[in-house]
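Removed from the display is one protein chain of the complex; every other protein chain stays in position.
Chain naming follows the written order as A and B, and within any one chain the residues start at number 1.
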Amino acid sequence: MSLFSYIMRRVLISLLTVFVVVSITFFLMNLMPGDPFIGNKAVPKAIKDNLYAKYGLDKPLFERYLMYLGNLAKGDLGMSMTYKNQKVINVIKQAFPVSADLGIRSLIFGVIGGLLLGVIAALHHNGPWDTTATLLAIIGVSIPGFLIGTLVQYIFGFLFSNVIKDVFNTTYQLIPIARWEGFRYTLLPSFALGFSSLALTSRMMRTSMLDVLHQDYIKTAKSKGLTPLQVTWRHTIRNAILPVITVLGPMTAAIMTGTFVIEKIFAIPGLGKFFVQSVQMYDYTMILGLTLFFSTFLIFMNLVVDIAYGFIDPRIRLAKGKA
Amino acid sequence: MLLELKDLKVSFDTYAGEVQAVRGVSFSLDKGEVVALVGESGCGKSVTAQSVMGLLAKPAGRIKSGSIKIEGVEASGFSEKQWEGIRGKKIGMIFQDPMTSLNPTMTIGAQISEGLIRHQGMNKKQALERAEEMLKLVEIPNVQERIHQYPHEFSGGMRQRAMIAIALACNPELVIADEPTTALDVTIQAQVLDLLKNLQQKLETAVIIITHDLGVVASIAQRVMVMYGGIIVEAGNLKDIYYEGKHPYTWGLMKSIPRLDRTKADELSPIEGTPPDLFAPPAGCPFADRCDWCMKVCKTDMPPLHKVSETHSVACWLLHDGAPKVESPLVPHGATGARKSKGARHV
Partner (left out) sequence: MIMEANLKLAADAFERVPKDIAQSQALVRPSLTYWKDAWRRLKKNKVAMVCLVFIGLIAVIAIAGPIAFPNYRANNLEKTFAEPDSVNWFGTDDLGRDQFARVLRGGRVSLFIGVTVSLISLTIGIIYGGLSGYLGGWVDDLMMRIVDILITIPDMVILILLLVVLDPGIGTLILAMSVTGWTGMARLVRGQVLQIKEADFVLVSKVLGAGTFRIITRHLVPNAIGIIIVRLMMSIPGVIFSEAFLSYIGLGVRVPEASWGNLAEAGAQQFPNHLYMFFIPAAFIMFTMLAFNLFGDGLRDALDPKMRK
């Protein structure tokens, strides 16, 4: 498979997936039992019909589906049903940059930290460093995001600030535990959100390193008389890192879902918070719009990662014709 | 003396206990000499080679006793730093499987250059120029283009040529080729072997060639060491082994060389059975269970080394004065076909 057909294939699968997601989302939402207008109150039929007409809910399902597709093509995700006069797309425009900012910080922290930890662990296979890194990684995978979020909040917001209050007699918070107003505010949420990525990356990297270390070409490298550092850097790490690149896609997904929880804990006005709210309020169009946005975003990220991988790995980049 | 091994013993510590992979190997090698190390799978050939390169798998593998002298210097206690000065510079190595022994994400040129930069203090540009020369030397066409390609763009034979270029890049005194042709197609095998032979003559490098196949050896080696069960059971020059082989295992190996001139009567016949597990090697002759001439003493005592001539030695009880005299079962036309059949892989 050449690089071109590799990319085309990925793009096609991605487009198809987006279409499937759009359809599934639409039809599922129309099965929903809840109703944004009724709630528990008895609403006069006339008013209800009026509202239904306004949001197009009185039309046949298939017609609504086509309408929906048409609007999507125009980039119109509809109006929120609970926030007055809010377009879904505007909510995304306003809240997504905050989430993206948080996500990127966490990803950088997680990936770089994880790679380092994984390399150290593999090079000291079965030694104390390996045990430490493995344990940390396992804890990272086992500890739910809400627990680590709440835990750091508790430590810094209560234990730590109590100490500061006692010693310096001030309520100043060096590392704030809520809101999103500057670099200091980003530290705890990024740590809490990135920790599981760190764990995942370090596990992957460790396994991959150990795998590469058993390869014949490492023996070749050693037989050239290279220093351990050269063998590790030029031959081991460069090859071991390739499969780790592929988890960047799923990891982005994990970070994104993580924002649902972390944004709630740290009161960050990101998209995750809106999503959770809209779910709880049965805001049809908002759920639909955000779901579509999240899916498309993730599918796109996966595509980017896959294509990047194709460019980085010479075996794919330079492949000619059929494999 | 370029290389001298004395009673080398190497063991691996595994969960089940100690695997005695090499149980007392002695030989020496002069500058420019080509010797072959022949034997079935699991006889300790690769482990012997790894010991000479300081590449035993750590921490399981260790040199139990004996000595390895490289240019007269005792190397068995070398530090990792000292080995780095030997590997690639004094001794180059060619591995069995060219498909897996090249780094898939590095260009061929870079892989040849590495050793040069490390050992000869060249900069990248000089090293690449030299790498180009090396690729020409191993007869790779289109060098200008090939040098910037990755291993997956090379065929198996070309990769093994590139491996040879890597091993020879720093003009080592010795090259160890561990089954360099086993993984290749028959026709390619012959080409690679010829190339190795020509280069050896041109550069006057000493070579230890490890193989399963006595047929491969005839064309290239001056001396042959037959290894079995962690020891060398017979050693001698080509004539000693091919025409005057004395060890039943050597006879077995000779019989299993596929030959073009074989008649129905002496058809190819592999040796029955398998080599001993070196986890618990037998007290006596390692070949005893498979030997048609096995005697009582073979089961209990390790056969002593018997010097047949200045060049030829055999470890077999049959050569003891008290033993019955036996004739070699090999048909007199001996090794005439050996050269023709270098492509075969049977044992």
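The working rule: a contact is a pair of C-beta atoms (placed from the backbone, for glycine too) under 8 Å apart; a residue touches a chain by one contact, two chains touch by 3 or more.
Quantities reported herein were computed from a predicted structural model and do not represent experimental measurements.
Touch, as defined at the top, links the missing chain to these shown chains in the whole complex: A, B. Contact with the chain not shown here comes from a single listed residue; of A:8, A:67, A:112 or A:139, that residue is A:139.
Think of the hidden chain as still there; on chain A it touches residues 13-14, 16-17, 20-21, 24-25, 28-29, 31-34, 134, 138-139, 141-147, 150, 154, 157-158, 253, 256-257, 260-261, 264-265, 276, 279-280, 282, 287, 291, 294-295, 298-299, 302.
Seen from chain B, the chain kept out of the figure touches residues 7, 14, 16, 24, 26, 231-232, 272-277, 279-280, 288-299, 301-307, 315, 317, 320, 322-324.
FYI, only the chains that are shown with their structure count from here on.
By the touch rule above, chain A contacts chain B in their complex via residues 215-217, 219-228, 230, 234-235, 238-239, 242, 313-315, 318-319. Within the complex formed with chain A, the chain B residues making contact are 53, 55, 80, 83-89, 92-93, 95, 97, 100-106, 111, 114-115, 118-119, 149-150, 152-153, 163, 166-167.
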